[in-house]
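A protein chain is absent from this complex, but the other protein chains hold their places.
Should a chain be cited, it is by its letter among A, B and C, assigned in written order, with residues numbered from 1 in that chain.
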Amino acid sequence: MTTSLERRNSLYGNDLACYERMVEIREFEKITNALFAEGSIRGTTHLAVGQEALTLGISSTLKPNDVVAATYRSHAIGLALGLSPESVLAEIMGKATGCCGGVGGSMHLCDTTVGLLPTSAIIGAGIPVAAGAALAFQVQKTDQIALALFGDGATNIGAFHEGLNLAAIWKLPVIFICDNNVYGEYSRIEKTTPIEDLHIRAESYAMPHMSLDGMDIHAVRSGLTDAINRARTGGGPTLIEAKTYRFSGHSRADQALYRPEGELKEWQKKDPLLVTEKDLIKRNLITRNEIESMKENMVSELTAVAKKVANDPEPELSAMFSNIWTPSKVAI
Amino acid sequence: MTTSLERRNSLYGNDLACYERMVEIREFEKITNALFAEGSIRGTTHLAVGQEALTLGISSTLKPNDVVAATYRSHAIGLALGLSPESVLAEIMGKATGCCGGVGGSMHLCDTTVGLLPTSAIIGAGIPVAAGAALAFQVQKTDQIALALFGDGATNIGAFHEGLNLAAIWKLPVIFICDNNVYGEYSRIEKTTPIEDLHIRAESYAMPHMSLDGMDIHAVRSGLTDAINRARTGGGPTLIEAKTYRFSGHSRADQALYRPEGELKEWQKKDPLLVTEKDLIKRNLITRNEIESMKENMVSELTAVAKKVANDPEPELSAMFSNIWTPSKVAI
Amino acid sequence: MATMRFRQAIVAALADEMRLDSRIIFFGEDVAEAEGPFKTSEGILKEFGPERVRDTPISEMGFTGAAVGAAMMGLRPVIEIMFIEFLGVALDQIVTEAAKTRYLSQGSLSVPMTIRASVGSGLGFGCQHSQTLEHWFASTPGLKVLMPSNAQSAYSLLRAAIRDPDPVIVLEPRILYAERGDVDYGIIAEIGKAQMRATGDEITIVALGQMVNVAEEAIKNSGVSADLVDLQTIIPWDRETVLNSVKKTSRLIVVEEAPLSGGWGSEIVAYVTSQLFSALKSPPFRITAPDVPIPFNGGLESRYAPTASDVTRQILHALKNQDVPQPWWVVEGIAG
Partner (left out) sequence: MATMRFRQAIVAALADEMRLDSRIIFFGEDVAEAEGPFKTSEGILKEFGPERVRDTPISEMGFTGAAVGAAMMGLRPVIEIMFIEFLGVALDQIVTEAAKTRYLSQGSLSVPMTIRASVGSGLGFGCQHSQTLEHWFASTPGLKVLMPSNAQSAYSLLRAAIRDPDPVIVLEPRILYAERGDVDYGIIAEIGKAQMRATGDEITIVALGQMVNVAEEAIKNSGVSADLVDLQTIIPWDRETVLNSVKKTSRLIVVEEAPLSGGWGSEIVAYVTSQLFSALKSPPFRITAPDVPIPFNGGLESRYAPTASDVTRQILHALKNQDVPQPWWVVEGIAG
């Protein structure tokens, strides 16, 4: 079996592998959506269609021992960082084989072997946590980086403000990536946020900031690389605003009927898969036919995964009583 | 007896009365400090020496039915808004005659007849509360204004960020005044805040902002008047940064020994009382001698107040059981 | 009188009050245009317009605090907190500000605001979106806390909350939103008054929210003669009704959705024991969830909150043996 780390390592310097992972994410979310619709998934899901380039840009640029604090919308970042479709889908379906043993669910993916901290379902919570991870790296004098990935809506919550200010004043090696996908739940951004370019909020903390095209993996990598270089050389944090679009509804069965006419269509032209395909074809790294068969293979692989996962074991009852407290010991 | 409202009304268009109130605040704080030192005041006090011009600028510009949400450092704003030295000192000393009946203490002044909401001892808490008061005025279609007064340190807390964003998106008639007195407790501002000019944080909310000299009552009035006009005409909130200096220590017995050599001296040249005296003398509104006798009178008046308050009655035990809940009634 | 879903009863209560009192405004995340993530404000924006019905940014501290300020100035704000956990970033405004405003202002100000929040387990939302968290609001004189158990009480309690002159939190069991029930629009609850869901003389069962329905089923299944007290108001709870019932039955069980340790039921048991010690014929006890975070997996989550069969077993055991039955996780040897 391929480990998360191997799946992660396969991405570095390999645009084709990154593209394949993007396809994986896209097809994975289609299957998730279908499973939710048919009632095979409990609770909720937050699809990450549209996040493929952004998350692959992150995972193919950060090192595996860097860490990421993300949100309930974490299928893409999980798969991008290296988690297997099995372990993610199994978690979404509450199976013992899930990355959190089935006690977490779709909002709580985690795999420390590739740096994915338990994703939080509370808006903004991961922002100070990422700053804290970076604080550890600073104190430990490692060259690791922490990254917080959050939405546009999250920039209106107090934890965003406090986390960025703290990171700036302590010059922590942390990168804040705001996935500005235009919507927070059912609200278009201008309804809740009086500015359009969210990255300028970094000015409040004298923090370097930039906006980039989150639909283009190269743009993501290049911006992130600058920020990483700054962070690794003591230059402190950066706020990156990645302009993206949420191709799906917010969660569960949301059809996103509140979108202005034509908006989706306009953004579909910038679909990260399209953008990357064009690039790869232009660079003669893949052909249209190969893309088609890659997609077909992916669909059948993931279909097989879904079939397998459906029959995976449920967690034992004891799982809900485990990993809560450690007995206290007077030992160091 | 003069009411709070009468004391408030006496300030409008009367620079001399404003100056006298500034003297009152200054001398009041000296007495408070002495009473605390001798053990006659329990708990804590946060002196407002240095806030005289700022608070008088506010109270002589806002109308009495506008409201103010302030903090634990509220002796100056309380007196400026019209509360009598008796009612403030009595509250600080926990007397039944205090503005909160003695159950509040120095951090919790309140007098709704002149718009002082109960001051909060939690940093930032008053900011969304002021926005909410402004929301009420907006919905009620009155022309009232709400004002939040808070410190430089408070601009690092989440409630600041959320309160300003909300006020901006709803275009509420609220004015945020940051009293940048250079210190938050024992920390000079640059230790906790990566920028110097705090008012630029308003850019995060596309909110008008300005910096002004908080030691000069005319500067305060003029800046505030602009903001009020904007607020009253549907232009929404403004963030005003008033540059001031905390002449006292933070609280209780703090001697502020952490101040850089010479800093206090430099700022003492801008002492709001000096600035106003010079202005009034230049305008032939008062003479040096009159100032001296005004100060002497004030000292003896306040000394008499302190003597009286010391003998004021303590609250009854029943006071601690009152004003908690109202019995529920099914009536509108 | 009409039959409707629990969430529709909430809409109806809000609309009925808003029609009567123009001081009422309503806001929260996606409550206006989207009509609420749980559809608890269907039609409200349409009827009352964007001045009184507003979507907020994701800023629980900001908009909760704004409700406090607006209430001080004479409005009657109703706010929606989508999941009770979100008050973890805004508790200050309720506990430390709103609840103390009347006291600090010596009665010259009050904070007539209503905070609606969805709570509870059973829907697969995981450990950060499934708690009830009543205890966050305990020990806070000045606050009132309510929890409905069916469409009627959802309606009646919300109307009472909105009319109340103090800050009131209404905790809505999310799992009940889709349940149907009859609603008599004439009934406005009295805050602080419990409701008898069943009457009997062998035992008193006190429950709240979805546990009232669980306990009701258990009483039916077990065939015992029980008083079932739907507490409705957690703070201040109806001591009189509970004490009277226990005086009659001499036995007390509390059924709680939250973990055993430190839940609201401990207050009921402790208080009743102090007051009626010699009247009690057997040890009072609590049937609760275990002391664990709420698991996502459906099989596990279905064992989290007490089920009707858990409650049935424990009632029958208590009546037969006059002692305290073990919870299922001890009986089944899973944890202890």
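Keep this in mind: contacts are C-beta pairs under 8 Å (C-beta built on N, C-alpha and C of every residue); 3 or more make two chains touch, one makes a residue touch a chain.
Note that the structure is predicted; figures quoted are calculated from it, not measured.
Trainee: Touching the left-out chain: which of B:Gly102, B:Gly132 or B:Pro237?
Mentor: Checking each option in B:Gly102, B:Gly132 or B:Pro237, the one touching the absent chain turns out to be B:Gly102.
Trainee: Who touches the missing chain here, B:Gly57, B:Gly78, B:Gly94 or B:Gly115?
Mentor: Of the candidates B:Gly57, B:Gly78, B:Gly94 or B:Gly115, B:Gly94 is in touch with the missing chain.
Trainee: Among A:Ile31, A:Ala136 or A:Leu317, which residue is in touch with the absent chain?
Mentor: Checking the options A:Ile31, A:Ala136 or A:Leu317, the one contacting the hidden chain is A:Ala136.
Trainee: Of the residues B:Gly124, B:Pro208, B:Gly223 or B:Pro272, I need the one that contacts the missing chain.
Mentor: B:Gly124
Trainee: Can you list, in ascending order, the subunit C residues touching the missing chain?
Mentor: On the side of subunit C, residues 61, 85, 88-93, 95-96, 99-100, 103-104, 127-128, 131, 133, 135-136, 138-139, 141-142, 235-236, 258-259, 261-267, 269-271, 273-275, 277-278, 280, 282-286, 291-293, 323-324 touch the unshown chain.
Trainee: Quickly run down the residues of subunit A that touch the omitted chain.
Mentor: Its contact residues with the unshown chain are 67, 69, 100-101, 103-104, 108, 110, 112, 117-118, 120, 122, 125, 127-140, 146, 158-159, 161-163, 165-166, 169-170, 322-326, 328-332.
Trainee: With the missing chain put back, which residues of subunit B would touch it? List them for me.
Mentor: Where subunit B meets the chain not shown: residues 42-44, 94-95, 100, 102-108, 120-124, 153-154, 156-159, 184-187, 191-193, 258, 314-315, 317-321, 324.
Methods note: only the chains that are shown with their structure count from here on.
Trainee: Which chain is most remote from subunit A in terms of Cα centres?
Mentor: Between subunit A and the rest, the longest centre separation is with B.
Trainee: Using mean CA coordinates as chain centres, what's the subunit B-subunit C distance in Å?
Mentor: 40
Trainee: Centre to centre, by mean C-alpha position, how many angstrom separate subunit A and subunit C?
Mentor: 36
Trainee: Can you check how far apart subunit A and subunit B are, centre to centre, with Cα atoms defining each centre and the answer in Å?
Mentor: Taking the mean C-alpha position of each chain, the two centres sit 46 Å apart.
Trainee: Send over the residues of subunit A in touch with two or more other chains.
Mentor: 156-159, 191-193
Trainee: Which positions in subunit C are in touch with at least two other chains?
Mentor: 56-57, 59-62, 89
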